[in-house]
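All remarks here apply to the structure that follows.
With one protein chain removed, the remaining protein chains of the complex are shown where they sit.
Residue numbering begins at 1 within each chain, and the chains themselves are lettered A and B in the order written.
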Amino acid sequence: MKQLLQRLTETFGPSGHEDAIRDLIRKEVRGLADEIRTDALGNLVVRKRPSGERHPKDGPRKIMLAAHMDEIGLAVTHVDNKGFVHFTSVGWVYPPNLPGSRVRFMNGTAGVIGLEPTDHASDVPPLDRMFIDVGATSSRDCPVKTGDVAGFERPFLDLGKRVAAKSMDDRIGCAVAIEALRKLGRTPNDIYFVFTTQEEVGTRGAQTSAYGIDPDLGFSIDVTGWGDTPGMRNFEIALGKGPAIKIRDAGMLSDPRIVKWMERTAKKNRIAYQREVLTDGTTDARAMQLVRAGVPVGCVSIPCRYVHTASEMVDMGDVENAVKLVVALLRAPVNLG
Amino acid sequence: MPISRRGGAGPSLTLLRRLCSAVAVAGDEGQVRKIVLDELEPAATDVKVDALGNVLITRKGKGGRRLKVMVDAHMDEVGFMLVADSGDGLYEFATVGNLDARGIAGKPVVVGRKHTPGVVGAKAIHLMSADDLKRPIAMEALRIDLGPGGKAEVGDRGTFAPNFRRAGPSVMSKSLDDRLGVSILIELLKHAPANVDLLAAFTVQEEIGLRGAKVAASYFKPDLAIVVDATAAHDLPMQRDAENHFYNSKLGLGPAIYVSNGTAIDDPRLVRFLIETAARARIPCQVRQPGGGGTDAGAIQRALDGVPVVSVSVPHRYPHTAMSIARLEDWHNTYALLSTALRRITPDILRGRT
Partner (left out) sequence: MTDILPFLKSLISVAGLSAYEDPVLQLIKKEWTPLVDEISISRLGSLHALKRGSGRGKHPTIMIATHMDAIGLMVTSIVEGVLHVGEIGGVDPRILPGTPVLVHGKRALPGVVAIPPLLALPEDKRSAPVGLRNLLVDVGLPPGSVEGVVRVGDLISFDTNAVELAGETLSGHSLDNRASVAALTVCLEELKRKEHSWDVWAVATAQEEETYGGGATSAFELHPDLAVAIDVTHAKAPGAENWQTMGLGKGPAIGWGANLHPFLHKRLQELAKKLEIPISVDLTPEHSGTDAYAMQVAREGIPSMLLSIPLRYMHTAVEVIAIKDVQRVGRLLAEFISGLEPDFMSTITWEEKDADK
């Protein structure tokens, strides 16, 4: 699974420009699914039909899983007379994470981030007082223009039990979804694995794809924060303690029945898990919850350190247990009680 | 291979003046709605005014496989609502939409359907201390003054007083955002092309959350949507040698095509299509800086199971103030670009990679 994860995280796909990552995922799931299509907003919808046995009395449940393909990035606002590239963010980018970063534009151009000076050396300027240096010397010889988009560049790092990469948010979710599909086998449920677009700019792909699918229930697979490094307080999620079952985040309260269903399933399959209450940040589940007449939703979270930096870190044990949990959830008839 | 501009001369200044002189604050767009219906109802057969007050007009094309193309412009403007009668012709007011608070004091205003004239006064400079002058004028202290005994209803809306004027190559007025777009859409409908089903949405409440566009898109269920709005031009000279790199758009460079804004990422296929149309028809255009702001595209894109969108705006300085400035040629070129582009749309436009 590490190689899959490396391929996924080293591909570029800032929000709105997910073609390359969609192509890669499509290759990975070919042969595993009954239907693969791309919708109006570029979501990749991968359907695994029910296998015709063990149907619940009222028909197979339509379940939607969402893992977002897009990552945060930067967009060019202006190339100045000296060839320096001014930019704005795509998704939520935290200025202290930028100094010294390297970026890669969709057209292949690479660059480094520079800062205008501030009054105190320890201050970080806001984004509009930073710039990207691509090695150009004027606007004429600059290989990028207003509107071009870049992702952060950092190679995948294998630390054994743990791995770090940029865009672990949410390529780890995509990897878990792909592996779950691979391992699923027969199921009484009608399952839509949706690799969504534009989550980082407002869970947009999830909203429209959920409207199109109209599922009976659903959950997202995304990263959550961490509370187990020096100085962190009041957040109990730790790496190595298992995937997290999300009870709440800043955008959504999980349906209590979904939380119970996930906990029951984890306990029954002896999968270690954590209970998550996140006070900032949200996932695609928030958008799914409110489409049409409403959808009971939740989220399986992968604990992740250093979220929204270029070195997001997860524990491979948590990842494998997340796959186990997702497979167990999808493989059996769903009883929400 | 060059192509020619299509669709006639474009909207008239008289129409624009009429639109800008109407008072149509978000939530109370009746005066602009009336102008739109007066202009279009005689010829159009499929007209609906919906639960929010949007005007939704369908002009079907002819022949072949046709795409359903929604074109959107918002009728509402930012303004005020009277919230309390302070007596003696004075009224407390709240702002509706994102007004620039620094541009409110000391302006002529009109209130209500009858355009009752008033002013938002400001304490005379002679009566201020040096300290007072350093602080911004407090919004809560401002009142709309209709004159002693002046009467209006609490709940009435008001705007800066209509003040449309032509200044050489430019127009100056309140509510260029988005009467520029409304006038263009009226004209596009009058010269609707045959190759697409044109679904025109004159929307309400864009300024307070893209509300009208959401339901308009649910009604139309379009294949794609083009939004015509007005966008800020912060293109004034900088001090000393600094280069202005945050202009957003610039006056005189033509229609501003969006790649993304705060509410939507424009479909790259539609963006490329518009830029290519402009190049081949020799219509000047520019790419608006990504990010910030918002247009109805944000709501339309997320409606139903998703709609590919692109926004195109006429650049204007001093948005959301008593008097904005736009270039007439940018306005005409925006019309020309959209009119020409509509005629080039085929069902293949959404094939291919973003």
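Here, contacts are C-beta pairs under 8 Å (C-beta built on N, C-alpha and C of every residue); 3 or more make two chains touch, one makes a residue touch a chain.
No experiment lies behind these values; they were computed from the predicted model shown.
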Option touching the unshown chain, where A:Arg47, A:Arg102 or A:Arg248 are the choices: A:Arg248
Chain not shown: contacting residue from B:Arg66, B:Lys107, B:Lys214 or B:His316: B:Lys214
Full-complex contact with the absent chain, from B:Met81, B:Leu251, B:Ile265 or B:Ala341: B:Met81
Contact set of chain B toward the excluded chain (per top definition): 22-23, 26-28, 30-31, 33-34, 49-54, 81, 83-84, 92, 94-97, 113-115, 154-155, 205, 208-209, 211, 214-215, 218-219
Contacts of chain A with the absent chain, listed as residue ranges: 227, 234-236, 247-248, 251-256, 259, 275-277, 279, 286, 289-290, 292-296
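FYI, only the chains that are shown with their structure count from here on.
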Gap in Å, rounded to a whole number, between the CA centres of chain B and chain A: 35
Residues on chain B engaged by chain A in the complex (per definition of touch): 243, 245-247, 259-260, 265, 268, 271, 287, 289-292, 301-308, 353-354
Complex contact set, residues of chain A against chain B: 15-17, 19, 39-43, 75-78, 80-81, 86, 88-90, 128, 145-147, 198, 201, 204-205, 207-209, 211-212
